[in-house]
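Left out: one protein chain. Kept in place: all the others.
Right after this comes chain A.
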Amino acid sequence: MQVFLQTLVGGLSLGAVYALVALGFALVYRTMGLVNFAHADVLMIGAYVASTFTMSEHLPFAVAVVAAMVITGLIGLVIERMLRPLEGKDFDLMLIGTIGFGIVLEALATLIWGATGRAVPSPVDTPPLHLLGASIPTYDLVVVGVAIVAMIALTLFLERTRRGIAMQAVAMDYDAASAAGINVGRSNAIAFSIGAGLAALAGALVGPLLYVSPSMGGSIGIDGFAAAILGGFGSIPGAVIGGVVIGLLSSFSAGHFHGYSDLVTFLVFAVLVMIRPTGLFGERTVSRA
C-alpha cells in the first residue's frame, strides 16, 4: 500500500511536469495547426534563464520564473517572425523550420552555459508532508498547483476572450480568418510567444527537480509530446489529463517492469492511441498540418 501510494504521488508530480510541456504543444497546435518541435529546447532555455537569475543574481524564484517567461516569449516572437514567410504556404517547411530552431537553441545554450549543465537547488525548503505513510515533497505541490492554474488560465483565454477565439479561427481556416479581418501574423506571433512562455514556465519548474543541461529537452520533450497526443492534440484539458496519464504510466511501469519500463509505457501508449486515434479528448478541428 505504501509503495502504491508513493508511486502515485511520484507519478502525479511527474504528470504535472508533462502536463505543462503538453500545454505548450497543444496551444501552438490549436491556434496555428503547427507542431512546434523547438518547444522542448525553449523549455531548456527557460530552465537555464530562470536558474541563472536565482543562482547568480539571487532573485526570488517567482521573479526569476516571470523573467524567464518574458525572455523566452521574445524568443518565440523571433522564431515566428523568421518562419512567417512560410505561413499559409507550406506547413511542412515550417515544421522543419522549428526543428532547425531547436538545434540552434541547443547549440546556443552550449555556447553560453557550456555543455556540462548544472544542478539547481530547490526553491522550497520545507520538509515533505506525510499522508498515510507516503511522503509528498512540498515543491511537487507547487508544480501541480501551477499546472492547474496554467490550464485554467489558458482555457479562459482561448474560450472567453475575443483574441483567443480569433486565434482558434486562424487555425481552422487561414483564408477565412484573414478575410474576416483577423491579423493572422499577429495572432500567430501571440500563439508562439505564449507557447514559449509556457515552455519557460515548465523549464523553470523542472529545473530544481532534475538537472539543467543543453540536452535536457530531449526526454522531457518526448514524454510531453506523447502526453499532448494522448490527451487529444490541441485540447487544453486533454494536455493536462494526457500529462497525468503518461506520468502515472511511467511511475507504475518503473515499479513493476524496472529496466523495461520505457518499453511498457510506450507500448501502452501505442495501444491507447490505436484504440482512440484522436486521443482522450479528441476533437481534431485542425487538418492543416
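One rule holds for everything that comes next: contacts are C-beta pairs under 8 Å (C-beta built on N, C-alpha and C of every residue); 3 or more make two chains touch, one makes a residue touch a chain; residues count from 1.
The rule is simple: contacts and distances are computed from a predicted model.
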| item | value |
| --- | --- |
| The complex's invisible chain, by UniProt name, from "3-oxoacyl-[acyl-carrier protein] reductase", "tRNA 2-thiouridine synthesizing protein D", "Branched-chain amino acid transport system substrate-binding protein" or "YCII-related domain-containing protein" | "Branched-chain amino acid transport system substrate-binding protein" |
| Residue in contact with the excluded chain [from A:33, A:137 or A:279] | A:137 |
| Residue ranges of chain A at the interface with the undisplayed chain | 2-3, 6-7, 9-11, 13-14, 37, 40, 99, 102-103, 106, 110, 114-119, 121-122, 128, 134-135, 137, 209-211, 213-215, 218-219, 221-222, 225-226, 247, 250-252, 254-256, 258-259, 261-262 |
